[in-house]
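Every protein chain but one is kept in place in this view of the complex.
Naming follows writing order (A and B), and every chain is counted from residue 1.
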Amino acid sequence: MTTTRELVLNTEPFLLNIGPVHPSTHGVYRMRATLDGEVVIDIEPVFGYLHRGIEKLMEERTYTGCIPLTDRLDYVSSMTNNMGYCMAVEKLAGIKVPERAEYIRVIAAELQRIANHCLAVGAMLNDAGALGTPFFYLWREREKIYDLLEMLCGQRLMHNYMRIGGVSQDMPEEFLPALEKLIIQWRRFIEEFDFFLKQNEILIARAKGVGILSKELAINCGISGPVARASGIKRDLRKDDPYLIYDRFKFDIPTAENGDCYDRYRVRIEEMRQSLRILEQARKQIPGGPAKAELPHLVHPPAGEAYAHIEAPKGELGFYIVSDNSIAPYRCHVRPTSLINLTALREMVRGWKVADLIIIFGSIDITMGEVDR
Amino acid sequence: MVIPDFALNVPLAMQVTPADWPGGYWWHWLFFTIIIIAFVLIMVMGVIYIERRGMGRMQSRLGPNRTGPFGLLQPVADAIKVLLKENIVPATADKVVHWLAPIIAFSPVLMIFAVIPFQNGALLADLNIGILYIIAVSSVATVGVFMAGWGSSNKYSLLGAMRNVAAIVSYEIPLALTIVGVIIFSGSLSMNQIVVAQDIPYILVQPLGFLLFFIAASAEINRSPFDLMEADSELTAGFHTEYSGMKFAMFYLVEYAEAIAMSAIITTLFLSGWRGPWLPPWLWFLIKTIIVFFVMVWTRTTLPRVRIDQLMALAWKFLFPLALVNLFIAAIEVLVWPDISQWIFVGANIVIAALLVILGSKLFKIGWGRLEV
Partner (left out) sequence: MTAALSAEKIISQLNDKFPGAVEEAGADSVLVKSDSLLAVAEHLKTAKGLKFDYLNYITAVDYYQYFEVVYMLTSLENNHSITLKVRCNTRDNPTVPSIRGLWQGADFQEREIYDLMGITFEGHPNLKRIFLWDGFPRHPLRKDWNQ
């Protein structure tokens, strides 16, 4: 559509600072947006408000002592962060994880995935203006998941549960029956929730066709996770590069073609359903045995380097660790899922309006802890 | 049109004003001024409570329940808190404009209540151009809002104020056209006469008119799903970002007083105002107003927000043509068949309304989409 405003009015663009303190920026994120009236012409992201120097801090702590630091990366889903780090160290040191520990890890990771998508979808709809109603429905169910995770490790948010060689403690006896009850409740809830929102006219008008990310741009930018799958890239590390025991479970990878906000929302809802499938299979198949490999307290991997990546709820989370045979990592680099997912934000929002900018940003689902580290 | 007995011969003890109450004496004005101001202030408090408690319960959370029994004193607590806050004015703001804006926004809302009938003949002033007076006066509140946005010297406020002006100007037209449809049936502009003429409530005789009026009224008073003028998640409170203390209380009051005013107008125009069996008429009026307000709270909780260009498209491309068609059909019905029973009109109009809404929604294209920048 041509800008007829150029022919009629003499306007000039102005700079709006969507600041670090804002109700919808998912953390301390700042965008300097150049607007022409309501239309976004350009944005310039400013990062660094949550930079804590985690990579440097990791060089001064033992391998096990770094695990609480990884909790604070993507603080919304800390189980998967722990898991990625422990897998990288295990790959470096050649440690074999007992089978029961692998099942517990899968259960914890899938529960965390559902919890994370609850927050992602709820926050996106909150940004779209549904004054918290879908958010509260999802939050109520998320509390049930957090009760389970608290049963596992005693913590609700910064779990610090995985250890190198397994998990820190075995699951209590009441965990598996509670998990079974949760899966039944969640199946019912997902159908109800999806039914409410799938055909909502206003949501479709706000999200369908908005913020389209093309497949070529997504591949070029290195986008991963539900954002990439909504643009048509059929890549999920649980199937394409299976880690742990994911090759024993039957589940599907939801994808969509258009790459707009509505597709990202649908992909996340579908992923929640698939996670429930994995949880059901894991619950049935879990064997007995030790929950942690027998290791000395201070882990001394041989000199070398290793990279391990997992399908975290937000995308591909990877840890690249270089070791020089001492008790602390020589260098540990975190592949920042959210930072890389933000690479295409500028192309996605140009030409849309302020309201769309907020909802597009919400649909990418980032956490500033991972962006800034 | 026959006026049934129960509306006129109410027992003396139950009437607010005696049957031979002479209008025109000075104590009539004083009495009603006090009643209206008391009514507005108390109803605002009650309505705030209904909204917060109702919204909370619909979102499966509790809502305020600590202050007083069932949280009934919560609005009082809010009022006291807001009055005790410091009055901050931005240094670069235009002082006079900033100070005048809440006053100019609030006065028209109080003035609307002058012509709303609480009972048969119980109005401050039974103008014979009642509804025209309401349309004229309610537009003045827009000036107050725009002054607030301009005088705050804040880009967010200006953005919110511009949106507000655009939306209110657009929605005046369907509002006025649907009112004309009602007037055609009632034959008079006076609010009291409109109620007296409703043997069958006009919601049945003019279902399309009711629907259009409800949507246009929600947009006029910035209620969700059209509350993008004060969209919390995008613009951090829009045009009243820079207000605190008593002035913020005035804007808060304006929002809810306008909601009550619109509910009262809908009750008078479409739900046959104070008419009803057994209970005293003013109680019927109150009950119906609260029911209409509750429907507004319901839509607010359930629906996400629309975008500004979708809002304008809705006004101009959907509501305006439908309001014209509604007016046309009402005029034909009254002129060509003035004597037949109105129940035939009820049946015909409901069918026509359903057809037109379905047809309109199929042909209607929402908003613009992406612009080339």
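Methods note: a contact is a pair of C-beta atoms (placed from the backbone, for glycine too) under 8 Å apart; a residue touches a chain by one contact, two chains touch by 3 or more.
Not measured: the values here are computed from a predicted model.
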item	value
Chains shown that the absent chain touches, full complex	A
Contacting the left-out chain in the complete assembly, out of A:61, A:187, A:283 or A:333	A:333
Option touching the unshown chain, where A:13, A:242 or A:351 are the choices	A:242
Given A:214, A:281 or A:343, the one touching the chain that is not displayed	A:343
Selected from A:20, A:222, A:290 or A:351 as touching the chain missing from the view	A:222
Options A:41, A:233 or A:295, residue touching the unrepresented chain	A:233
Residues of subunit A (touch criterion as defined above) contacting the omitted chain	47-48, 51, 53, 55-56, 217, 219-223, 233, 235, 237, 240-242, 307, 309, 316, 318, 320, 322, 330-331, 333, 335, 339-340, 342-344, 372
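Going forward, only the chains that are shown with their structure count from here on.
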item	value
Distance between chain centroids, defined by C-alpha means - subunit A, subunit B (Å)	44
Residues on subunit B engaged by subunit A in the complex (per definition of touch)	55, 58-61, 155-156, 159, 163, 224-225, 227-228, 231-236, 300-310, 366-373
Complex contacts: residues of subunit A adjacent to subunit B	1-3, 14, 16, 22-24, 36, 38-42, 125-133, 136-137, 140, 200, 202-203, 205-206, 209, 350-356, 358
